[in-house]
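Removed: one protein chain of the complex. Kept in place: all other protein chains.
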């Protein structure tokens, strides 16, 4: 069984608090690492604070080379890193490979953006008081960042915090999910080979108390959290003087109109609904299909869902594998049961064995059912017909969440209407809400989040503007 | 008969060379002014060159106040200025009022942009050679500008040169059309009341030789010309070391598809085809209508064309009045005749009396006819059906010109296709090519022009970047 | 005695809770208005929420015209509005006139920025997954804004919340200081004359409970507070899910080096130290002068301080008048006493009568004295020599605050060093920290604030980005 040291304050260390890592598919405890306590965390914080001036003065070409080196190193061992994701999270290899490729892209974009940090040069002489003056606004690193990342993208969602921090010149302490700590601990080994000052990045699983300290410690200037909405909003309340960015979940809706390409819509809704068993923040949970094409869509969709390959995530053909743990699988089973009891019809799937939940399609659902109103975070989709486009948009908005939405249409007026009305952070035309590329602004409104990620946007959050006004003559 | 002095080097002066101004509708010579010769031009140039440092150092708030004052003064005498346009150009009052309102807007936008001149603040340390350095890029006034403006928008197309020059801090010498010099000479009276150094703006009708000097004189750093394509391109060849911007004409096309709102399309094509008798650079000259709706469109369109009110431009109800002069009216009559002979059918209009040409709609035209292939600059429209959207787009592109185009559609894929393929400077979805607001980038490709106007874009052309690289530590 | 109704939900209303307004100089209760309670606040909130779609769809030209109208109306009654500030706050007329001029500028800039709301157009095809797609990012109004503004700039600091809200399309409820509510209630009368939907702006003094509701009510999406640091940071903790912007105070430092123009520095430090009796967030509280010029600077400075004209704020010659109330005057007297006792020497002033505190200059201060370490918010300045530039910068940084700083120098390396090291939001070269123009980014680090104001920056805080990704072919 492999041991992974944790990376605190620039050193690989162990602690008294062992953390077992389980393969959700096989149930095997295949590796272990450690949780940090207050002592290790304080050490990491103190070390990080000593590096701030060095990081601020690091020239762009050095930040760039560090970030490129990490990207190149991940690329060299693409399969290895993907397999590790697959083992600790149960994510099918094809999606795990995709995640590593995205992490490479995230580091690459951060490398490029480290040369393009925000800077403004402005005229000041808009009134007589400002005559003969001009200003430059330079963005300086904000200070120590704390990142907390979830199990479902154990690598890339952590990289969305680490990469911009390096680009911005901020030290960062990242707490990975205790379920999936290994991917980022492998990343730590790569980071340790760069010229980044030791301690600029710490990657440490933590016990609950230390996790809380990330929220409350005033030496930390930004808390960037990706996870569940209840935890996230509580953190905002407890965060004291620091900045907070929250990337939370949702119950994203899709609208498929009769002017769309049905086969394309079916295929995309399949990926949107069942990739990584729906354990994705922008999982396509609610699909609204125009009445005139509902039957055709429904038939084709069910057929495709039934043909999904279920099995070992390490098998390259596997479409869908186990959920992250039995507790979650059970919860999803319960919600399906609740829906059924309240009148929902199961068009496909519906059963659970251990951590495995069948890809499930429901119809005749109501907005009061948990599978509709809450974030299901499992392989469950509600499929419903609609009569009228405006109503369909209203239905998507009928939610406490607002991360992303998808609309399949070839009508300009429908596209405009959706963009104007949908209460979301992102609208994907002719694709599922599940679409994301790593440089686009990404984040939710309503309960789905606070702030935006997407390298350039994250970098901006990690920097503080300072204006210098001076004379020009 | 009213006399207008010309405005050269900061003074209102007269010359030996009188210029009569004729009302195209009544034929009356209602006013006169003067043409400048080499002596007056040289005086204006020399005076302008002495002001460059003052203009460069003028604070933004002063440029702003000057430009706002001009806008406010035009607003105070809106009707007066519109009537003057109407008298010297034959433009119906409703369009003349629109032109003055647009000139007000052009000055207003220039006022605002004078506070937002381009400025860049960039990092330099992308390689070790650039370590510890950063750069600011400031845009300085380019130098003396020469503007040449046409008869069809005697005020606003001149303002598109004068207003950005004031904003940028460049002195300018404007040559208005000899047919319509009065609107800008009234403007000169307003400019003369501001705190702008005398001689920063000269407005002078010129004889041919002096006009040529604007092209060849190396003390002038930018020549901005709006007019016909043959004259414009020759100027570019003769312009020596200076920058040239050309805003030329076209034979703009419109595509009306079956997914569009037909009544809306008919109304817009009416304005696009016949406003100011088609004497507009972005006149909608060629209208392609999808076969399935061609008859309906055609009937409604012809009916509307026939109901246009023809008459005195000073009458507020007049839709269409005289062309600028008989020479041009005759030319248009000849082109209609040529088309008819070669097989075109006249659906409406077709006749000429003096300077008056009826609003004319042709069909069964061929791309070899002058009414199709050249810029008709008169109240003539070719109306043709099409079977296939791709072909309609190709038909619009089948031209030596490329200013703007319009596409009426509610299909996303058609909009995308048109934007990707149309060889134009501007595409207007669900409106005619004739659409323009004064802050948008405006200009043509192919024979239609070189460069873009639209305040911010014109200002950029009138400025020269200078970088200063300095250390940061 | 004049009565002022409050402006809640689009109506001028009164309540049971009368609020007396006192002239701090004369002590006269010259007017009264009302405090809103929960009922009036809830009404204002509910009304505001109904307007959100209308405000979002309001075209730019309408927002622009509304904001211009307000600016123009203030300009027409400049003296009247200034006198009202003077009466309710004790601010000398010359500064009160300056404040109204700045408010005019703030509305003018907001008008212009309402046409330039942030918008991004980005390529998505940086990876194969994004092929043939592109994105637009449009910023939508965030929702209901609550603004809380202080007594020291009763008009312009409120306008820094109201004007960007109108530009952004957000409804706003503003709570002015209960000491100085009248200036904004006069503004309400102007706003009420515009085409802005009734209820889009409410201006209501409040009791404590309603003030707290502004912080906690989840229907409010942004709380923008200008005031004291302790109150501000507590609000951030209590603000729930909403965004918070805090503009707090400081104890700003100035460094005067031997390479600077001493007379210029003396003059600027006079204004920076004593304008409005130092009741300014960016009051120049600590002045560090290079040893070699300390005596000369000190002599000239003391002489000027002693010649400041003290008296009735409505007298146009008055330089300095009463503090806002006796409580604050006493506090300042106490702090001076504490400093003296601990070894500080009084170079000028030091006495208090009623609400009048003499302009006071101290030396031999220590960083532990309240006049140094806290925000004095009164006419008190500490003047100290320094030996070494690096130490002077460190001394300025030796503070819990970090709003702005001033450095008088002609050395490039000192300018660079100061910009790199000073822990502030703004550095003013060759001027006092008190310098501010209304369009520049303004705000503090450390305890001095959270976020930035300055129209464009405030607007950005009041908007939420939404991306639409669509295909391009």
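In this document, chain identifiers A, B and C correspond to the written order of the chains, with residue numbering beginning at 1 in each.
Convention: a contact is a pair of C-beta atoms (placed from the backbone, for glycine too) under 8 Å apart; a residue touches a chain by one contact, two chains touch by 3 or more.
It should be emphasised that the depicted structure is a prediction, and the values quoted were computed from it without experimental measurement.
Contact with the undisplayed chain is limited, among C:18, C:50 or C:123, to C:123.
The missing chain, though absent from the display, is touched by one residue of B:49, B:137 or B:342; that residue is B:137. Of the listed residues B:194, B:430 or B:458, the one in contact with the hidden chain in the full complex is B:430. Counting over the whole complex, chain C has residues 57, 59-61, 64, 115-117, 119-123, 125-128, 130-132, 134, 136-138, 409-413, 415, 429, 473 touching the chain that is not drawn.
With the whole complex as reference, residues 56, 101-102, 105, 109, 120, 122, 124, 126-127, 129-130, 135, 137-138, 233, 236-237, 240-241, 243, 415, 419-420, 422, 424-431, 435, 437-442, 445, 450, 452, 464-471 of chain B touch the missing chain. Residues 112, 115, 412, 416-417, 419-420, 470-473 are the ones on chain A that touch the missing chain.
Here, only the chains that are shown with their structure count from here on.
At the far end from chain C, in terms of centres built from Cα atoms, lies B. In this assembly, the C-alpha centroid of chain A lies 50 Å from the C-alpha centroid of chain B.
The mean-CA centres of chain A and chain C are about 38 angstrom from one another, to the nearest whole unit. Each of residues 419-420, 470-471 in chain C touches at least two other chains.
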